[in-house]
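Note that one protein chain is taken out, while the other chains of the complex remain in position.
Chain lettering (A and B) follows the sequence in which the chains are written, and residue indices restart at 1 in each chain.
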Amino acid sequence: MNGLWILRGLGVTLKHFIETYIEDFRQGKKRYFTAQGIEQRRSSKTRGIFTVQYPEEKLPVPEEFRYLPFLVYEEVNGQRKLRCTACGICAKVCPPQCIWIVRSTDPETGRPVPAPSEFYIDVDVCMNCGFCAEYCPFDAIKMDHDYEIASFDRQREHVFDLQKISKPVTYYAKIRPGNYAEEQRARMMKEAAKTIA
Amino acid sequence: MDENELNLRPNQIPEELKGSIAVTTLDRIYNWSRRNSIWPMMFGLACCAIEMIATAASRYDFSRFGMEVMRASPRQADVMIVSGTVTKKMIPQIVRLYNQMAEPKYVIAMGACASGGGPFKEGYNVVPGIDRFIPVDVYIPGCPPTPQALLNGLITLQKKIDSESLKSVRWYQKGKIEPIPIPVLGPDLIDPRQSPLIKELCQSQISNVSPAGTPENLEAHHDNQLD
Partner (left out) sequence: MTTSWIETQLTEYLLERFGEAVQPDSRPGYLGFLVARNKLLEVCRSLRDEFGFDYLSSVTGVDYHPEPFMEVVYHFYKSTGGSALVMKTQAPRDNPTVPSLCSLYPGADFQEREAWDLLGIRFEGHPDLRRILMWEGFAGHPLRKDWREPFFEEDAKPFKSRWPEGHFIRVEDNNPYKNNVSYPPDFDPGKWVPDKDELLYGGLQSFEEDSEIKTERIVVNLGPQHPSTHGVFRMVVLLEGERVVDLKPVMGYLHRNHEKIGERNTYLQNMPFTDRLDYICSMSNNFGYALAVEKLMGIQPPERAEYIRVMMAELTRFLNHMFSIGFLLNDLGAFFTPSLYAIEERELILDIFEEVAGSRMMCNYFRFGGVARDVPEQVLDKIKTLVHDRLPRKLDEFERYLTHNEILRSRCEGVGVLTPEQAIALSVAGPVLRASGVPYDVRRADPYSIYERLEFDVAYGIHGDIYDRYLVRIEEMRQSLRILRQVLKDIPNGPVMAGKPQFQVRVPPGEAYGRVEGPKGELGFYVVSNGKPNPWRYHVRAPSFINLTSLKTMAHGAKVADLVAILGSIDIVLGEVDR
């Protein structure tokens, strides 16, 4: 019969429509605005409505998620100490060349000091590829999870300087617990090997 | 600083609105109705357009903000989401589309390319930021911004609309709003507003007086000539 398959197709859309209400009924209140509900909606079992209602609900980003880079600092006796040694590998490996580093020099001897005195990332050029974090030998630069950074002015806001991209190691441990634990383990092993030797 | 506060940003106020905000009830109604029916133009340039489509699709669904009506015609659109790399070959059309949009109109530069050239900035056919030609209201960094980042940008735009006032908005001011002159494709992209400057600098190159250009630029000219 002509038109039969059109009706069957419409049946599919109807099924999608009804499933939403069935699921609502089945899952009750926890379906919306709860972490569990969001997780259910992004699993392969999801049926019916698929929408995650940003900004009230936010899809959690996975650990490997990368947006913009940031520099990790550690707090030692109330002083910020950047892990970065200004070795320049991130600036070299950066595909669009958006990282600018000025290596600091000792004011007395004039010799280079392993720390950056200026560090810029041009956000309007950065392609979020994650190479800087991947190839940094000191675990000093990491990819951030913060994506809510829309602004009204790019001339002032979109060149991230040292102040803006430095974040504490606790923040890093919070957004990337797996990576952090892995790194700590590697560091401990290294130190253990050192003490044995 | 607490980690939770780390990524919080102070309330931003657009530069042009600073010191001029006086919100009345009428403004509030006016802005409320406008901010909840922003129709984007159905206009995609590159990678970011796919994320824009994803934002329009069921998971992120920007019709929750009254934006579901993507209009293919600039006459019916309120916001132009410049989603992707703006090339020199495309910029005349984009400026024309912008001119054809009716006031009030907004522009969102989505992603690094539209904001400032992005990873392709060094290329010969890329415009380093759409704001060289048309005024931009909200910039969204990222390459590409995830759908949630785009939604965040759209909410930022809503905030901007909220802070506008009937008394000062440009489309109720006296006088005509001049359209933006449309760029011309010459040996390179010609911005008509720069024509006198181009003429002057090119003339000065003939007479071998060093212009303000860098040596590389001069070399590039030389090479072009050889071809």
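The definition used in the following text is that a contact is a pair of C-beta atoms (placed from the backbone, for glycine too) under 8 Å apart; a residue touches a chain by one contact, two chains touch by 3 or more.
All figures in this text were calculated on a predicted structure; none of them were measured in a lab.
Novice: Of A:Gly28, A:Pro55, A:Pro112 or A:Pro177, which one is in contact with the hidden chain?
Specialist: A:Pro112
Novice: Which residue, B:Leu45, B:Val79, B:Ala109 or B:Ile161, contacts the hidden chain when the whole complex is considered?
Specialist: B:Leu45
Novice: Looking at the full complex, which residue from B:Gln76, B:Asn99, B:Ser163 or B:Gln205 touches the chain that isn't shown here?
Specialist: Considering the complete complex, B:Gln205 is the one touching the chain left out.
Novice: So which bits of chain A touch the chain we can't see?
Specialist: Spelled out for chain A, the touching residues are 2-3, 5-6, 8-9, 12-13, 16, 42, 44-45, 50, 61-66, 86, 88-89, 91-95, 97, 99-103, 112, 118, 120, 122, 127-131, 134-135, 143, 159.
Novice: List every residue of chain B that touches the chain not included in the displayed model.
Specialist: Spelled out for chain B, the touching residues are 42-47, 49-51, 53-54, 57-59, 72, 84-85, 87-90, 93, 97, 117, 119-128, 132, 143-144, 146, 184-192, 194-195, 197-199, 201-202, 205-206, 211-214, 216-217, 219-221, 223-227.
The definition used in the following text is that only the chains that are shown with their structure count from here on.
Novice: Centre to centre, by mean C-alpha position, how many angstrom separate chain A and chain B?
Specialist: So the centre of chain A lies 26 Å away from the centre of chain B.
Novice: Going by the contact rule at the top, pick out the chain B residues touching chain A in the complex.
Specialist: 1, 3, 6-7, 9, 12-15, 58-61, 64, 109, 112, 115-122, 129, 131, 136-143, 145-149, 151-153, 155-156, 160
Novice: Which residues of chain A touch chain B in the complex?
Specialist: It comes out as residues 49-55, 58-59, 67-68, 95-98, 122-128, 146-154, 157-158, 167-168, 170-171, 174.
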